[in-house]
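Heads up: the structure comes next, in structure tokens.
Complex shown without one protein chain; remaining protein chains in place.
Lettered A, B and C in written order, each chain numbered from 1.
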Amino acid sequence: MTNETKLWGGRFTEKTAASVEAFTASIHYDSRLYKQDIAGSRAHAKMLVAQGLITAEEGDQIHNGLAEIEQEIEQGVFDFKPELEDIHMNIEKALVDKIGPPGARLHTARSRNDQINLDLRMYLREETGRLIALLDDVRTSFVLLARKYLGAVMPGYTHLQRAQPVLVSHHMLAYFEMFGRDQERLSDCLKRINILPLGAAALAGTGLPIDREYVAKELDFPKVTANSMDTVADRDFALEFVSHCTLIQLHLSRLSEELVIWSTDEFKFVELADGFCTGSSIMPQKKIRIFLSLFAVQAAGW
Amino acid sequence: MTNETKLWGGRFTEKTAASVEAFTASIHYDSRLYKQDIAGSRAHAKMLVAQGLITAEEGDQIHNGLAEIEQEIEQGVFDFKPELEDIHMNIEKALVDKIGPPGARLHTARSRNDQINLDLRMYLREETGRLIALLDDVRTSFVLLARKYLGAVMPGYTHLQRAQPVLVSHHMLAYFEMFGRDQERLSDCLKRINILPLGAAALAGTGLPIDREYVAKELDFPKVTANSMDTVADRDFALEFVSHCTLIQLHLSRLSEELVIWSTDEFKFVELADGFCTGSSIMPQKKIRIFLSLFAVQAAGW
Amino acid sequence: MTNETKLWGGRFTEKTAASVEAFTASIHYDSRLYKQDIAGSRAHAKMLVAQGLITAEEGDQIHNGLAEIEQEIEQGVFDFKPELEDIHMNIEKALVDKIGPPGARLHTARSRNDQINLDLRMYLREETGRLIALLDDVRTSFVLLARKYLGAVMPGYTHLQRAQPVLVSHHMLAYFEMFGRDQERLSDCLKRINILPLGAAALAGTGLPIDREYVAKELDFPKVTANSMDTVADRDFALEFVSHCTLIQLHLSRLSEELVIWSTDEFKFVELADGFCTGSSIMPQKKIRIFLSLFAVQAAGW
Partner (left out) sequence: MTNETKLWGGRFTEKTAASVEAFTASIHYDSRLYKQDIAGSRAHAKMLVAQGLITAEEGDQIHNGLAEIEQEIEQGVFDFKPELEDIHMNIEKALVDKIGPPGARLHTARSRNDQINLDLRMYLREETGRLIALLDDVRTSFVLLARKYLGAVMPGYTHLQRAQPVLVSHHMLAYFEMFGRDQERLSDCLKRINILPLGAAALAGTGLPIDREYVAKELDFPKVTANSMDTVADRDFALEFVSHCTLIQLHLSRLSEELVIWSTDEFKFVELADGFCTGSSIMPQKKIRIFLSLFAVQAAGW
């Protein structure tokens, strides 16, 4: 313990090691990326073999080791260790423990910097697809509602004051339009997510004769990123994804607010089905929150 | 003065009228939409004539009146009145003052609700085009810089610690990529901005025989909106535009921070040209802020 | 024009000078600080005389010059120049133009860094006082309303579903409590705003024999700041002020939402007085927005 740390420390000093580990570890949230991390490693290993950077035998050992690890994680028996920081180190260490030196060779021509970028892109690519499909269901529901209430009239409001009569179906189809634009935005974003970052390494690429197009094909990426410094240091695709999700939530919030108001005793426009209610007989209004939860919960993949 | 307002008022009561006007007026910021508002009105009037909803003579009077108003605004002699609230009412009132009853007929089959939506879309359409063109210039500059310093090497940093040597050109071209994605995002957004909202009226459309496709063609919109309730009550296209601008700013901020650090005495990687500096001999670091202002100021159209 | 700026410039180059001025100027928004700036300069000059740093005659010239400038600004005849950047330089330049060299001596032992800090603190100190007084009026109004409707019963809602009957007065007094806490927060913040920063100079203080306590007394500050580097580089007091304003707005928003819902045809709990409505016969709901504007407009000092 140096003088300097003591000066700074005060009550901190004793627990330093544990604090440091707790602070730098990300495994408690990035463990959910295990599937993407393993799939990425499989493709990378296959390319390393194809390029002669590791032997075919080493490649087989890596594949078998990763398969075992994936199974252990899915069976809930894998021991995630915070001191190994993140999902990459946890899997790599387990691989080396299983198959020895060839496990370490998997990291050839790769860095955690491009690896986490790959995992995140694969994860968001899947989530984007799932969200678009969920929005399909939501939009279909509005079409069915519009059809069911064909011809029915309701008040149209501005500033919550009755303004002009409108068709219920017209109101429902407004949401069809909103969620349609949300789908378009996600599709547009997908073009920027769906680009292979592997090969950027730490920030300067690698001098080894890798084949990025090979890996891209294996992992179904239509393009590879063009600049390694840009690749490892920008997450604009993720920020864009989050912005678009905010707009989806804004549309869901508008819908929720309408359901809240429409199901008051004073408006009495809708009655929510029991299947979407909790058992509480005191607070029937909870129906609304649960009704909407269908989408939110499934979208979050919980 | 009712009893109720007195109860509420306290020190407020005397200035009520002025406060109300000040609070509801938007003319001090939406006056910048005058061009779009007038262009929209011209197209609308032309359609009203074509559909026989107003006479050709009325149409001519409207066009001439609007031309005069536009000229007055551009010459800085138009008298914007806060008590007329917004740009739409200011122009319409001036038109009626100039040409009498036909001026009022311009509002046939239209509401301020779809009118402001149109103005905003036309404004953002132009700004989006301008931003994309400005980003073209910025990207070209990075290509020229990359070419100029071909072969030059500089330290590549992670966490501001020297990690690996990189080419200056490689670093410059990282920005070429970033601003390229920003352009793509704006182009994608443009698809959702560039849709004609006129015809939605207040929220329920109009029973009059208008021709929306005609107006769309006049104003160069490839599509018309599909649902009037969605049209008047959603500004997601504007939120999307703003989100994309945030990412541009984030990239500019990254560039700025690099220039700030690179131009310190300790790093001494760059020296900014005098043309981008203020006269202050005390604070040479101001160069940096001004250097970047080139983009920011022009982008904001000030 | 150097080679480098040309490379960067593209379409920018020609308008450089104007862009730079437009970007660095703050006069279009900090001109509202003229009163505080002049009051601060008066006190500073008085101290410089007391400490023998300028002569009594110079002090008088400065005071007379500043008085003239203040009058010109208030009469709307002062010529604010963007090329002089900010309120400090605009006033100082005008002073030198009026009284010559003594005007420049006003800047002795002072920097724009501590000067703007002073102006901002004086401005926020006044705004805080005004807000607290306005909230007094608002709270009194709720007490009067509670008294007026003593004994009246209304539904209490949870999730906008009728839950239990409550007294109208009880509901009104909930706002009395909320805005009371908002006042407390502002008072607490005032302790951190109300500290004299002058004397910190650019960042390292000054070697001249200034008397900070003298200036503090002149300007009615109970304390002086303790550390010059902290003083010039922190605006946490302003952020705190803004946070507290956000909570006030949140409470006003809750009130507004209740008025919006209560004044619907379906709820019909309140009818807003005509004095708070615009002339529009089509959209009576506008009453609500204007009703609330009373507070917002006055609070913003427009």
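One rule holds for everything that comes next: a residue touches a chain if its C-beta (ideal position, glycine included) is under 8 Å from a C-beta of that chain, and two chains touch if they have at least 3 such contacts.
Being a predicted model, the structure only gives us computed values, none of them experimental.
Undergrad: Looking at the full complex, which residue from A:Leu145, A:Leu190 or A:Val224 touches the chain that isn't shown here?
TA: Candidates A:Leu145, A:Leu190 or A:Val224; residue touching the omitted chain: A:Leu145.
Undergrad: Of A:Ser19, A:Thr55 or A:Thr246, which one is in contact with the hidden chain?
TA: Touching the chain that is not displayed is residue A:Ser19.
Undergrad: If the hidden chain were put back, which of C:Asp137, C:Glu218 or C:Asp234 would touch it?
TA: Checking each option in C:Asp137, C:Glu218 or C:Asp234, the one touching the absent chain turns out to be C:Asp234.
Undergrad: For review purposes, identify every residue of chain B that touches the missing chain, sorted by number.
TA: Residues in contact with the chain left out: 158-163, 260-261, 263-267, 283-286, 288-289.
Undergrad: What is the set of chain C residues that contact the non-displayed chain in the whole complex?
TA: Those residues of chain C that touch the unshown chain are 113, 156, 158, 163-166, 170-171, 173-178, 181-182, 184-185, 188, 191-192, 202-204, 225-230, 233-234, 236-237, 239-240, 243-244, 246-247, 250-251.
One rule holds for everything that comes next: only the chains that are shown with their structure count from here on.
Undergrad: Quick check for the class: compute each chain's Cα centroid; which one is farthest from the centroid of chain B?
TA: A
Undergrad: Between chain A and chain B, what distance separates the C-alpha centroids? Give it in angstrom.
TA: Spacing between the chain centres: roughly 33 Å.
Undergrad: For chain A and chain C, what's the span in angstrom between their mean Cα positions?
TA: Using C-alpha averages as centres, the distance is 43 Å.
Undergrad: Measuring from the mean C-alpha position of chain B to the mean C-alpha position of chain C, what distance in angstrom results?
TA: From the centre of chain B to the centre of chain C is 28 Å.
Undergrad: Provide the list of chain C residues touching at least two other chains, using ranges where the numbers run on.
TA: 286, 289
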